[in-house]
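Every protein chain but one is kept in place in this view of the complex.
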Amino acid sequence: MDFGPHLLLAVLEGAVGAAVLALTALGLSLVFGVMRVVNVAHGEFFMLGAVIAWFVATSIGGHPAVGFVAALALAPLIAGLVAVLVDRLILKPVKYDPEATIVGTIGVLYILQQTALMTYGPEARPVEPPFSHRIALPWFEWGENGFAMFYPWGLSTNSYKLFVIGAAIVILLAFWLIMTRSKAGLIMRATQLDRETALAFGIPVSRVYSIVFGLGAGLAALAAVLIVPIQQAHYLMGHDPLLLSFIVVIIGGLGSIRGTVLAAVLIGMSDGIISVFLSPTLSKIIATLLVALVLVFRPQGLFGKKPA
Amino acid sequence: MSIGTRSTFLHLGLIALLFVLAFVLPSYHQGNLARIMVLATYAIGYNVLFGYTGLLSLGHAMFFGAGMYGLGLAMQYGGLGVIPAFAVALICAAALSAVVALLALRTIGVAFMIVTLMFAQAGYLTVLYFGAWTRGDEGFVIAQSARQIAGLDLTAPTTRYLAALLLFSAALLITARMMQVSFGSVLIGVRENEERTRMLGYDVFRHKLAAVIISGTISGAAGAGYAVLFGYVGATFTSVQYSIFPLLWVLLGGAGTTIGPLVGTLFMFYLIDYSSGLTNAYMLIAGVVLVLLTLFARAGLVGEIRKRWVAWLP
Partner (left out) sequence: MILLETKGLTRVYGGLTAVDGVDFALPKGEVHALIGPNGAGKSTFVGMISGRIPASSGEVWFDGQNVTPLPAHARIRRGMAYTFQITAVYARLSLADNLALALRSRDRGAALAALDRVGLADRADQMTGDLAYGHQRLLEIAMGVAQKPRLLILDEPTQGLAESEIEGFNALIRELAGETTILLIEHNMNVVMALADRITVLEMGRILASGTPAEIHANRAVQDAYLGTG
């Protein structure tokens, strides 16, 4: 395959990764933005979503689409409930102290990960996508007869992958609408801006925190359900999404939703494209160093607010 | 008896006890304790930064690894003897600590934790990237014949134990002494109220820088010690897990105490040793312990003892 089609393929693969990454990172960013805490177990909620999706899909027989829809509903819900539990049992008692939250969520990380190991096992298992049609993609070339379109062998994508991209866009739009237009969104943004004033206005900050924490985990789980038919479910699969989400949230600016989405697109796409040309290890090294340096020299990221 | 004298007795007494155990313990536990003492040295290094200075690093595995690979590569490919290779390891760890400190100390709190995590992750990936020499996750073995000092075979169990004890004792006594002089007091001042410390005329940045370098170098010494005493160098020791371990050990044993790191390492080692016999998900124990510590015993075992009963504990 020539360079052009190769690049197109890389872009499409990158878009799928970016879509899922945007949702996952959004969950992390939301939690940090509203509650000012870092959930180190965020990747494990992602893994939880994938594992639950597998359990649901295999329990419900019949057409894979049925299991998939059930998983889409159940996995974020269960992950969200587990997160609310974590918030009530661990985060609230330590009063969201930054250091204690990080240490506590590291503990939760191991608990979730190892429980998955004990119940689900160490193997990676696939989940069937609800639908999957190969779609050949055209490419263009200047031939003897002028501008011509043809279908290079190997240049194809999958209807499910396109669905993932579309679904992510829909979810992001819905999220943005909720945050900016609904009362619930207003309450969350108010709590983010000024916790004390929100309390004074009678906003149940404690309950908002639980819901936000659950929502953050739910978004990660949702992203995982979308990706699991493409990538198998494995008890260690939370590690990379966690690191990538960190990278996205920091470069995009902690607490800035628009920044998170833009950074996810940037990093998801470049990760996909760079991995085609550089070894994945090297591109990861560059990405992690970049995050560290951004934090050191431009802590507000690309879109965050500059500290006073 | 003054506090200083009591502390000296405590530390020397502990070292004497550990010395006697070398000849009394059955070989399984003697081997374990040797390993524990090397890892406790790592915990002592971590404690300098976390327990005394109040900076939570999530990337100390890079310092442990710098020492481990500094010595390992120097011996394997450079043909250096144990002592020169150990010196190389210390220099590597100190240099890396200085570079990381100059960058990471520009951030505070959560950002500091993430920056250290990212640098360590980059370190781990770099070890994998140069797999041709480092052999990545698989690692490499340092030949038994190379692990000798002046005719002493470091692979012989009792010699190995005593070498580990020497390393641990050095770290313990250096740290204990450091906390008795004014440098240590200032570190505690930085931990307790950085702005107040600055406004008492102390150069806070320079103290933090020194703390990171001392912490990183002791951690590197532990890494080098582990490589030479147990003959193995591998990328796992630079992974995130080995950045979490010293945090866990120090929290459990008691942050900001001299013997806490050993207590925490010992406890966790045997806890995991026991539970890995039961299940392959033994890290679950680590997770549960971390959560329980966060909720109920932030001061750790020795810390709680100090708070409630024995106030003079160093």
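Should a chain be cited, it is by its letter among A and B, assigned in written order, with residues numbered from 1 in that chain.
One rule holds for everything that comes next: a residue touches a chain if its C-beta (ideal position, glycine included) is under 8 Å from a C-beta of that chain, and two chains touch if they have at least 3 such contacts.
All figures in this text were calculated on a predicted structure; none of them were measured in a lab.
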Subject >> Omitted chain's touching partners, listed by label >> reply: B
Original post:
Of B:6, B:106, B:135 or B:198, which sits in contact with the chain we cannot see?
Top reply: B:198
Original post:
Of B:43, B:186 or B:228, which one is in contact with the hidden chain?
Top reply: B:186
**OP:** Could you list which residues of chain B touch the chain missing from the display?
**Re:** 182, 185-186, 188-189, 192-193, 195-204
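By our rule, only the chains that are shown with their structure count from here on.
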Original post:
Where the centres are mean C-alpha positions, what is the separation of chain A from chain B, in Å?
Top reply: 35
Original post:
Which of the residues in chain B end up touching chain A in this complex?
Top reply: 56, 58, 103-104, 106-107, 109-111, 113-115, 117-119, 121-122, 125-126, 128-129, 240, 244, 247, 251, 279-284, 286-291, 293-295, 298
Original post:
Which positions of chain A touch chain B when the two form their complex?
Top reply: 38, 90, 93-94, 98-100, 102-104, 106-115, 117-118, 122, 239, 243, 246, 250, 279, 281-282, 284-285, 288-289, 291-293, 295-297, 299
